[in-house]
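Below you'll find the structure, written out as structure tokens, and then a few comments.
Missing here: one protein chain of the complex. Every other protein chain is in place.
Entry: chain A
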Amino acid sequence: MLLLYFKISPDGKAKIQLQLVLHTGESTTFHFANESSALKDRDATKELLQQLLPKFKKKANKELEEKNRMLQEDPVLFQLYKDLVVSQVISAEEFWANRLGGINNTDPAVVNNKQEVGISGAFLADIRPQTDGCNGLRYNLTADIIESIFRTYPAVKQKYSENVPHNLTEKEFWTRFFQSHYFHRDRINTGTQDIFSECAKQDEKGLKSLVIQGVKNPLVDLLSLEDKTLDEGYGICTTLPSTSNANKTVKESSNSAIIKRFNHHSAMVLAAGSRKGEAPTDQASETSSTDGNSRDSDFFQPPVKKVKLQEAIEYEDLQRENRPKTVALNLKKSDRYAHGPVPLQSQHYTTSQDIINSVNYIRHEMMNYKPNLTEVLSSTAASSAIAALSPGGVLMQAGAQQAINQMVPTEVQGELKHLYVAAGELLRHFWSCFPVNTPFLEEKVMKMKSNLERFQVTKLCPFQEKIQRQYLSTNLTGHLEEMLQTAYSKFHIWQTRRMMRKT
């Protein structure tokens, strides 16, 4: 059942109805009769349908896509489809019944084999402002860059969705974005008028929470990366430079601001990249944490201490292999393999005397062997050999029978192949119905029998007539007919048995 769309009755009407229109064109109307909650029910159904419909459409499209892909990739399958479904010998459902096993069962995340595209760390730099002549700057924004910005800075995305298109146009939004000090390096003066000042505050919060969480990996000690000078007497601990704002010079504070922003940016890019399976338009994810920053730090959590330690000390290759338990082959008569499936040949019985005689004889003969290459072949022997090897000779008899594939034109051969493939498919469906022990199989076997008959009439008989017209005397369709006949007689036997059981 494929739902195409649905309609609801206008609000003013007395009857509260919902109509579903299917892919096939059929429509079903639901009338909500419960006086008190009719409207609520219908609206709730509508909401649910609205949520589910796009997902379902995606799935349906995927199925269609998969079918198309299969037909395109396999020309034999395509030909079979044309022969059977297009000419209405069997229905499309039956054709696809056994072939689409994987599609509906697998997790959509697994089926979607496309890899997530990561975010380039330099996407901001790619914007590359250009001077446009009159003291202004021109920023080139592509859809990719916008996407990168949204994925990395959810706060900006939120602002965007809040303000565009109600308050600002897209162009205005981005102009403000680039003008704001939020974007620029030295975020020293952030005026409260700026819509992005909140973003700056959020960023600060996020960064602080990141620092507080620290790194959970016991093997990584970030603090040891600080600059330590062991100069001048070794062990004299120089005081760490103070981080309080009061003592900083202007330059120092702007440097540390840049470094802070740099680190934050990298953290955000990594966090955005590690957010898996999240489409930008997916509504579900928006509902969780609106504070993009703290969410990123969740994903930044390294694995638990124990796991890390285990990883460091264990090697997978050195573990004992966990192979499934197998049963050893127990051959009682392994000598059978020595001769294999070869028939018993009448053995030449040689007495030991024979053996001794033969060996002596040959040793004697070969003792003084000298090649005599001028008398290898007599002319009579040579000419009789040549006669045997010439066309019509003793050794060339088998070739007189022309191979069947040289007598039948290639199009006929091709058609025959298609017939075999199609017949094979139908017969497979037919024979798989036996033993018939459910009503479904009963129906199917009867349908398949009529399909076979239809195939014979629409495909096989015209082919036979065609080759008869071409005066091809070889019986090309005998085997096919035999197979169909076997199927018919099996059906007949089954039918008679069934009728006997009923009486």
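Heads up, the rule we're going with is that a contact is a pair of C-beta atoms (placed from the backbone, for glycine too) under 8 Å apart; a residue touches a chain by one contact, two chains touch by 3 or more; residues count from 1.
Here is the rule we go by: contacts and distances are computed from a predicted model.
UniProt records the chain missing from this view under the protein name "General transcription factor IIH subunit 3", selected from "GATA amidotransferase", "Phosphatidylinositol-glycan biosynthesis class X protein", "Proteasome subunit alpha type" or "General transcription factor IIH subunit 3". Summary of contacts with the chain left out: across A:A14, A:A398 or A:M499, the touching residue is A:A398.
When the whole complex is considered, the residue among A:L222, A:L309, A:A381 or A:I493 that touches the unshown chain is A:A381.
Contact with the chain that does not appear here is found for just one residue of A:S36, A:N135 or A:Q345, A:Q345. Contact residues of chain A toward the unshown chain are 329-334, 336-345, 348, 350, 352, 354-363, 365-367, 369-373, 375-378, 381-382, 384-386, 388-389, 391, 394-396, 398-399, 501.
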